[in-house]
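Have a look at this one.
The complex appears here without one of its protein chains, the remainder shown in place.
Right, subunit A next:
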Amino acid sequence: MGIYLPIAEMSVNVLVLLAMGAAVGFLSGMFGVGGGFLITPLLIFYNIPPAIAVATGANQVIASSFSGALAHFKRGTLDFKLGTVLLAGGIVGSTIGIYAFSLLRALGQLDLFISLLYVVFLGLVGGLMLVESVNAIRRAKGGAAPTLKKPGQHNWIHRLPLKMRFRASKLFVSVIPVLALGAGIGFLSAIMGVGGGFIMVPALIYLLKVPTNVVVGTSLFQIIFVAAFSTIIHATTNQTVDIVLAFVLMLGGVAGAQYGAKAGQKLRGEQLRALLGMLVLAVAVRLAFGLFLPPPSLYSLTGLTVP
């Protein structure tokens, strides 16, 4: 069953898109991630132009994050103040990211840059996750108690100036790393079409020592607004958001997420993290192959719009 995408100006199979959305939704429900880091590469593998895959991916992320954030909002597991500071940084980062996106697109280096960013970030995060979870599984088998960091433990981040108090997170920390983290995620959101949860969550836990119960809600809160901002700016400057494509993916995604969440409850935390780590690594390896293998054609065409 074909469907014509008005912005991508191509005809694609709607069943493939629904299946793609559902599969990613299933995984995102299972692991509690937005899924943007899977959707965008999948769209690129499916020959959607990377510029459109990224902007549409950012749009799709809003749907899954919004659904998740509502749940956290209801339970109150969300630090508004921390989320707002992260968001302020995120808006700046996203603006820079979109400017870089337009520039790279004009230079013809956008596709390469997107792939490189994906390989680096997915490789790092996937690798760390896999190592950490395999160690945890080993420890659990050995019967030793997992070593937890003591709450009073501080690192260099906590010695920076301009401190601010975040009550919900029971945190007294400089705004500099918070703004910088927000900006970094905003930049990646604009260029990679991801929410950035897969980087944000570990960064909040390990770098800022935010209590785990508010981490996911706060991260989702920030992701919604940054992804919304990226979507609107992409639509304004690059006209690369394909609303039909995004909607079909969302439909598959929200349905798949529910089954994924149920499946996720049956698996143990370390096993889940090991599986997710392997999945993330697999996507990184697949993208890396694309960078190093000789392309089917050395030449590519880009149409210029008549000014």
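Operating definition for what follows: a contact is a pair of C-beta atoms (placed from the backbone, for glycine too) under 8 Å apart; a residue touches a chain by one contact, two chains touch by 3 or more; residues count from 1.
By our rule, contacts and distances are computed from a predicted model.
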Protein that the absent chain corresponds to, by UniProt name, given "Iron complex transport system permease protein", "Sarcosine oxidase subunit delta", "TIGR02186 family protein" or "Anti-sigma regulatory factor": "TIGR02186 family protein"
From A:L42, A:A63, A:L86 or A:L179, residue that would touch the chain that is not displayed: A:A63
Candidate in contact with the missing chain, chosen from A:A19, A:A71 or A:L103: A:A71
Chain not shown, touching residues in subunit A: 1-4, 6-7, 9-11, 13, 59-60, 62-67, 70-71, 74-75, 108-109, 111-112, 224, 228, 231-237, 239, 241, 243-244, 246-247, 250-251, 253-255, 257-258, 261, 291-292, 294-295, 297-306
